[in-house]
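Complex shown without one protein chain; remaining protein chains in place.
For reference, chains read A and B in written order, and residue numbers begin at 1 within each chain.
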Amino acid sequence: MRTHGNYIFRRTLRALFTALGVSLVAFLILHLAPGDPVKIMLGPYATEENVKALKARYNLDKPLYIQYFTWIKNIFTGEFGTSIRYNRPVSELIKERMGPTLILTGSGLLVAVILGILFGTLAALKKNSILDYITTFQTMFWLSVPSFWLAIVFLYIFGLKLRWIPIAGMTSFSSTILPIMTIGLRQQAWFARPMRAEMLEVLSQNYIKALKAKGLKYEKIIWKHAFKNALIPIITMVALQLPWIIGGAVVIEVVFSWGGMGSLLVGSVLSRDYQVVQTILLFISLAVVAANLLADILYTLIDPRIRIER
Amino acid sequence: MTSEDLSYEQLKKEIKRLKRKRSSQVNLVWKRFTKNRLALIGFIMVSIVIFMAIFSPIVSPYDPYKTNPLERFKPPSMKHILGTDALGRDVFSRLVYGSRIALEIGALIVLFEGMIGISLGLISGYFGGVVDKVIMWLVDVLRSFPIVVLALAIAGILGQGVINVVIALGTVGWTSYARMVRSKVLTIKELDYIEAARSIGESNLSIILRYVFPNVLPTVIVMVYLMMPTALIASATLSFLGLGVQPPTADWGSIIAEGRMYLLKAPWISTSAGFFIMFTVLGFNFIGDGLRDALDPTSRRN
Partner (left out) sequence: MGTLLEIRDLKVSFDTEEGKVEALDGVNLKVKEGEFHALIGETGCGKTVTGLTILGLLDNNAKIENGQVIYKGIDLLKLTEKQLQQQIRGKEITMIFQDPSTSLDPIFTIEEQMLEALENELELTKEEKLKIITEELRKVKLPDVEELLKKYPHQLSGGMKQRVMIAMMLSCRPSLLIADEPTTALDVSTQAQFLKILEDLKRETKITAIYITHNLAVVSEICDTVSVMYAGRIVETASLKEIFLNPQHPYTYKLLHSVLGIETDIEQLQEIPGSVPKLINPPSGCRFHPRCEEAKDICKTKIPKLQEISDGHFVACHKRVMEWTKC
């Protein structure tokens, strides 16, 4: 048991190091800008005093490491700076936008995982059947189209032509269906393929033969033994795919005028609202780090080979 | 015949045997690849796109930049097979020229990220220790950002333009290569002849270049084909969001963005551009999958 605790400790430590790096990237990204970030923020018509005042306000006249520590300190107190575009505290903006994004990515992920596991398992069980080929092809298809284009096509078919669903905004339940399905349908491909592979791998294991040799029912062999064994590695997969789902959601938010962090990010990038960009980058990446940590810990709790030492 | 001759003869035989074995392996891989129909289809698809890109002026019936106020929003017809856009430009011609930009950017990104990723992966795997830890930490950090999100921020800060898109996507994308190459190097490092080369005092650089890299190469080739789709889709996403290639340059992502504004009136603009992206990406995916299966058939059988 000690080594297992040890593993969790080391894994958490690693996550903290990654979080540190992530915050550095989010912080330093502003300094990539050619020229003075403050001047860029304020635009070409800023007066010298304005620039100086803003610099002093954001500690931009201090050495880099002091700026970084001040930034981190402020983050821990919930102070993320001010958005120049909205002239409002970034924390307020994030608070507003967080909910819709969580709904979109959360439900999208759920749909993707369920569909992916379902298609992957069926394809493995009916290997080399029509169903298997269709699964191979449909996963290839979804992975080969950009999500923003998919969103536009869905919008055109279901929103403009068939008029089943409102085309934009977050006005009603039905308006959430299209964006969620766009994410879900596209990302299920990421789970269907590994799930199929895992399932086939497990089915080729010796213990499946042994289970048959003792006369266990086919259904039990598949759903109790093979399915559960195949599912364990998929847990890590889900966390690994999270960045892709978030990335896809950003553009989908833009297409569907979804008032989440994604569309806020794009708007802020385009209007050079760097405080907002920085904060959103930090939030998204920290969420990914946390999800990966969680998945790894969950994995050790589920798999008895890791949970219980010899 | 002296004993020296004999051993030389034996050595030659042994080398011949090894060469035969190697070429039969190459043959087997080639056989598996060509037997894979999807891979062959992918090969044809990509060839078509490359042909389009090289011979854009011949393939496209119109000048992609020539506007024509009288021919605005014409639906697909014999005259304009994919219709015209808001400025009366021929959509098909624009998409054909777009393949040039797309492949150029894709190739540049893959080259850029490949160079960084392969070198860092080789270093990380070969030397291990602190260097490995630092590089892997960097990989962990960068992989915590969704590619599109970080590239969006970087491109936004660097400003618009092709090179900035390449830099933005390359800085994020190299991590995949580094991880792949590193894990491959870790297994190669244990091989006897690497040990032997080290024992006779070959320099690390020469060992890496002469023994390690050739063994990593097949993996890298597969990676290139599998990473090309990511590069194509991500760069299209950036242009769609207005951060990549700027209008009026014919670029698939920005053509979709333009078409989106006239979706009800002229749905053919966005949809046909998407099909071009899908066609290209699908082609690369087929080849990548086929190559991977051919090099490592167990991955398919399992």
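Here is the rule we go by: a residue touches a chain if its C-beta (ideal position, glycine included) is under 8 Å from a C-beta of that chain, and two chains touch if they have at least 3 such contacts.
Remember, predicted model here, so these are calculated numbers, not experimental data.
Participant: Decide which residue listed in A:Leu211, A:Val251, A:Leu264 or A:Ile284 touches the omitted chain of the complex.
Facilitator: Of the candidates A:Leu211, A:Val251, A:Leu264 or A:Ile284, A:Leu211 is in touch with the missing chain.
Participant: Out of A:Arg10, A:Arg57 or A:Lys220, which residue would touch the omitted chain in the full complex?
Facilitator: A:Lys220
Participant: Thinking of the whole complex, not just what is shown, which of A:Ile232, A:Leu270 or A:Ala287 touches the missing chain?
Facilitator: Of all options in A:Ile232, A:Leu270 or A:Ala287, contact with the hidden chain holds for A:Ile232.
Participant: For the chain that got dropped from the picture, name the residues of chain A it touches.
Facilitator: 127, 204-207, 209-218, 220, 225, 228-229, 232, 303-305, 308, 310
Just so it is clear, only the chains that are shown with their structure count from here on.
Participant: Tell me, which parts of chain A touch chain B in their complex?
Facilitator: 14, 17-18, 21-22, 24-25, 29-30, 32-34, 140-141, 143-150, 152-153, 155-156, 160, 197, 200-201, 204, 243-244, 246-248, 250-251, 254-255, 265-266, 269-270, 272, 274, 277, 280-281, 284-286, 288-289, 292
Participant: Mind pulling up the chain B residues that touch chain A in the complex?
Facilitator: 137-138, 140-150, 152-159, 229, 233, 236-237, 240-243, 253, 256, 259-260, 263-264, 267, 270-271, 273-274, 277-278, 281-282, 285-286, 289, 299, 302
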